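The other protein chains are all here in position, but one chain of the complex has been omitted.
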Amino acid sequence: MVHSFFLARACSRLLSIFLIVLASSFSIQARAQDSEPVRIGFMDPLSGPFASIGTSGLTVLQFAADYLFNSRGGILGGRMIEIVPLDNMQSPTETQIQFRRAVSEGLRIIFQGNSSAVANALNTAVTRHNRRNPGQEILQLNYSAVDPILTEENCSFWHFRFDAHAVMKLNVLTDFIAGNEDIQRMYIIGQDYSFGHVVAETSERLLREKRPDIEIVGNEFHPIGQVKDFTPYVTKIVASNADAVITGNFGADMVSLARSIIDSGLDIPIYTFYAAYDGITATLGTDGKNRIRLVHNDSANPIPTGERKQFYRDFKAAHPDRDVTQPRLAMALSMLVQAMEQTGGTDPYELALALEDMRFTTLSGEEVWMRGSDHQIFQDLHVSVQTDEGIEFDADNSGFGLLTEYKVPAAETIVENRCEMKRPQR
Amino acid sequence: MKALAAKSGVWAGYLAVLLLLPLIFDSILAISIFNQMAIAIVFALSYNMLLGQGGMLSFGHAVYFGLGGFLAVHALLMMENEAVYFSIAFIPLIGGLTGLLAGVFIGSFSTRKAGTVFAMISLGIGELVAASSLIFTGFFGGEAGVSGDRTFGPPLFGMDFFSDVDVYYLAAFWVFVSTVFMYLFTRTPAGRMANAVRDNPERAEFIGYSARWVRFISFCASGMFAGVAGGLFALNYEFLTDENLNLVTSGRVLLMAYIGGLGFFIGPIIGAIILTLMNFLLSNYTELWLLYLGIMFVLTVLFLPRGFAGFIMMHRLAWLRGSLHTLALPYLLTGLPALLFVLCAVCLLELSHAAEPVLHFLGLSLARDSVTVWAGLLLLATLGWYLTRKSVPGLRRAWEAANAPDADAAREQAT
Partner (left out) sequence: MPEVLVFATLNGLVTGLLLFMLASGLTVIFSMMGVLNFAHASFYMLGAYFAYSISLYFGYWTGLILAPLIVGVLGALVERYGLRRVHQHGHVAELVFTFGLAFLIEEAVQFFWGQDTKNYQTPDLLDFPLFTLFGQEFSAYRGFMLAISIGIFIGLYQVLTRSRVGLIIQAAISHPHMVANLGHNVPLIFTAVFGVGTALAGLAGVIAGPVLTTFPGMALVLGSIVFVIVVIGGLGSLPGAFLASLLIGLLQSYAIAANVGMPDLLALLGLEFPRSHPLDDLWTLNLSQIAPILPFLLLVLVLIFRPTGLMGKREQ
C-alpha cells in the first residue's frame, strides 16, 4: 500500500506548506496603544458585480479621514485614523466571514452600507457576538442600508443608522408628488425583494392618504437583476396611461428601466432613490434631464457652504475619476470622532452612549440629530432633479448632476419610535 | 496486514490533524477558516461523488447543500421557540436527510441520462430552486435569509457552542465521519459500479447493472452529504440565504473539485483547502483576487487536467523508482523563473489597477506613474518568461529519465 503511504506523505508535505502560510498570515493584533492608529473597518463590496458602489464609498471614507483628521494632526491627541477595507462582495455569507476577520484583527468599529440584507446579517452577527463576548463588543455604523426594520423590530444598541430609512424618504417623496397637481395616475414598479416591497406598499399607502385622487394604475414587481429588456414592462406602463412612475430600483435595473421608458417615447417623471453616480448619470445623460427625480439626504447643487464646496473640490483634485457619492460618510465619521473625543477613547459601549442623542452640524451647515431611542438619524432631506443647468458639481464628469428642487428640514422628517431596545448592562 | 496498517495510519493521521489544528492556530480568524474548510471539504467530496466517480456534471449541486442548510436553520429556530429539544450535534443529520430526500426526488427523473442532458437538467433545477427561494419568502426568508441560534440546545461534553471553537470540534467530527463514509462508499459495489457506468454505461448494462439505478444511488448519496455540509454551514454561520443554493455556490464547488483534482479521493479536499484559503486570505490583499482565481482555474483546466491531486500523483512512479530527487533541480530551474514571471505579472496587474500613487508589494514600494518601474517589471517578466521557456525542455528530459524503466534497473544495480 505504497499508494496510501505516498498520499500520506503528500498530505503531510502539503499541510506543512499551509501551516507556514497560515502562521505567517495570522498575528493577533496587539492592544491599541496611545500612538497606534485608530483602526476602523469598512465592509462593503469591493470586488464582484456590486463593487463600484463599495469602492466609491471606500474612497470617500478614506479621503474624509485624511482630509478632516489625519492631515490636521489626528484624533485623541495625535492618533491617526486607519480605514481597513473588508470586502464582503455584498454577500451575506462573505459578510459573516469578513466579520470574523474583523473580530480577529481586533477591529471594534465597522462601517457598512450597501444592501439591507447584508446590514441585517451583520446586525444579527454583531448582536450575537456582543452578547456572547462581553468586553469585546463591536459597533456597527450603517451609512446606507434603508430597510426600516433595522431601527424598528430588529433595532440594536450596537447599530446606528446615518441615513434616512425608506419610509422617511418616501414620506418626503410623496409630499413632493402630492404637490404636483398634474399627476393623476401613478405607476409603481420595483425589484421583487424586501426594499422593493417596502417602497411599493409605503408609497401606495402614503399617496392614498395625501392625494386620494391619484389613482395607482399599476403595482408591479420584477425579479431582481434578471430582466434583460424592460420594454415589456414599459408597454404596460404606457397602456396604463400613467403620468408618473415610482421605483426603488438600483444599479443596472435602474438604468435599463429608465432607458426603456425613455426609448418608448414616454415623457413622464421617474421618482426614485438610486439613479445617480457610478455611471448612471452619464448613461442617462440628456434623456434623463428633468425626468429623473430622486430623494436623498445630503445636499446637492447648489451647495450651501464654502466648506463643503472645498471638500468636493479637494476630493475631485485627488480622485478626478470619482465623485463624492455618499457625503454622509464624512458626517458619520465626524460624529464618531466627536464621540471618541468626548469619551477619550475607542470603547464601543462608551461610544454608543456618546452617539445617542448627539446633535451635529455637517459641512453643509445642516444640523442632524441621532435619536437615542432607536439610533436613527434625522437630517434634512432633499428631492433633486437630474439636469445640466445650474450644476456646479456634476456626476460622472458628464456635465449633468443633481439640482435640489424641494427640501424638508430635519424636524419635519421625524417618525414615531418603534424600537424596543435591549440595552446591555455594564 | 501492512496495507491495513498503512491505511489506518493515514486515517489516524487525518483525525489527529483535525483535532490538533485549533490547538496550533487558535486565533478567531484561523478557527473560522477551519470551519469554512470543514464545510467546503464535505461539500466538495460530495460533489466528487457525482462528477469524479459517477461522471455526472452538475451545475446545481448547491440545491442540496442549501436545502439541507435551510432545514437545519429551521430546526434551530424550532429549538429556539422550544418546539423541540435535542443536541445540536444532530443538526447536520437533519441537513443530510433533507439532502437525501431532495436527491431522491430530483434524482428520480434527472439521472435517466448522464452527459449533457443531466448537466442541463441540473442547471434548470438549480435556477428554478434559486428563483423560488426568492419568491417563497415564508420558508426561505427572501434575500435577507433565515437566521437561527445554535446555543439553545443542551450542552455537549461541556461545550455550549458560544464560540466557534466548539463548533469546530463538532464539525471536525462530522467531517471525519463523512469522509470515512464517502471513502467506504467508493469501496462498495455501488461505488465501483458508479465508475464503470461513468466509463462505459453500455458495458455496465451488459453485466446486469442498470446504469440509471447506479447513477441514482450515487446521486442520492451525493445529495445527502451535500446536505450534511449545508447543516454544518447552518451551525457555523447560524443563517442561510438564497445565495447558498444559487448558481454561484454550485459553480464554486465545481471549481473546488476540479482544481483539487477529479477522480482522486483526496482531490476535492485539496481543492477545498486551496479555495478557502484564497477566499479568506487573498481577498484581503487585492480586489483582483477573483481575476486571479479565474486565471488559475483556466490554467488548471488547460495544463493540469487532473488537478493538483493529479499533479502530485504524477510523481508516484518516479517516487517508487527512487528517482524523485533527480527532478528537484530541474523543477527549481523552471520554477524560479516561472515564479519571477508570475510575481511580475501580478505586480503589473496591481499597478495598472492601483488607486493610490504608491503600491506596496512584497515589501517593495512601487510608484504607479514611474516609467522605470513599469519598464523594469516588464523586463523582469520577459526574462522570467524566457528562462521558463528555455528550461522546459530540460525539465521534460529529466522527467522522462526519472520515469524511464532503466532508472529502476540502474537503482537495482547500485544496491
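As written, the chains take the letters A and B, and residue 1 is the first residue of each chain.
The rule is short, and it goes like this: a contact is a pair of C-beta atoms (placed from the backbone, for glycine too) under 8 Å apart; a residue touches a chain by one contact, two chains touch by 3 or more.
Treat the numbers as computed from the prediction; the structure is a model and nothing was measured.
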Contact partner of the left-out chain, one of B:288, B:318, B:366 or B:398: B:288
Sole residue of B:251, B:322 or B:335 that reaches the chain not shown, by the stated touch rule: B:251
Hidden partner chain, touching residue among B:6, B:57 or B:404: B:57
Of B:10, B:45, B:125 or B:224, the residue in touch with the unshown chain: B:125
Which of A:134, A:225 or A:390 contacts the chain that the document leaves out: A:225
Touch residues of chain B, complete complex, unshown partner: 51, 55, 57, 109, 112-113, 115-117, 119-121, 123-125, 127-128, 131-132, 135-138, 247, 251, 254-255, 258, 288, 290-291, 293-295, 297-298, 301-302, 305, 349, 353
Touch list for chain A against the chain that is not drawn: 49-52, 55, 192, 220-223, 225-229, 231-236, 238-239, 251-252, 255-256, 259-260, 263-266, 278-280, 282-283, 285, 396, 398
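Note that only the chains that are shown with their structure count from here on.
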Interchain centroid distance [CA atoms averaged], chain A/chain B, Å: 34
Parts of chain B lying in touch with chain A, wherever the complex brings them together: 2-3, 6-7, 9-10, 13-14, 17, 24-25, 27-30, 32-33, 36, 131, 134-135, 142-145, 147, 149, 151, 162-164, 237-239, 241, 243-244, 266, 270, 273, 277, 279-281, 283-284, 287-290, 312-313, 316, 319-320, 355
Parts of chain A lying in touch with chain B, wherever the complex brings them together: 1-8, 10-12, 14-15, 18-19, 21-23, 25-26, 28, 46-48, 51, 55, 59, 87, 91-93, 96-97, 100-101, 103-105, 115-117, 120-121, 124, 128, 132, 192-194, 223-224, 226, 319
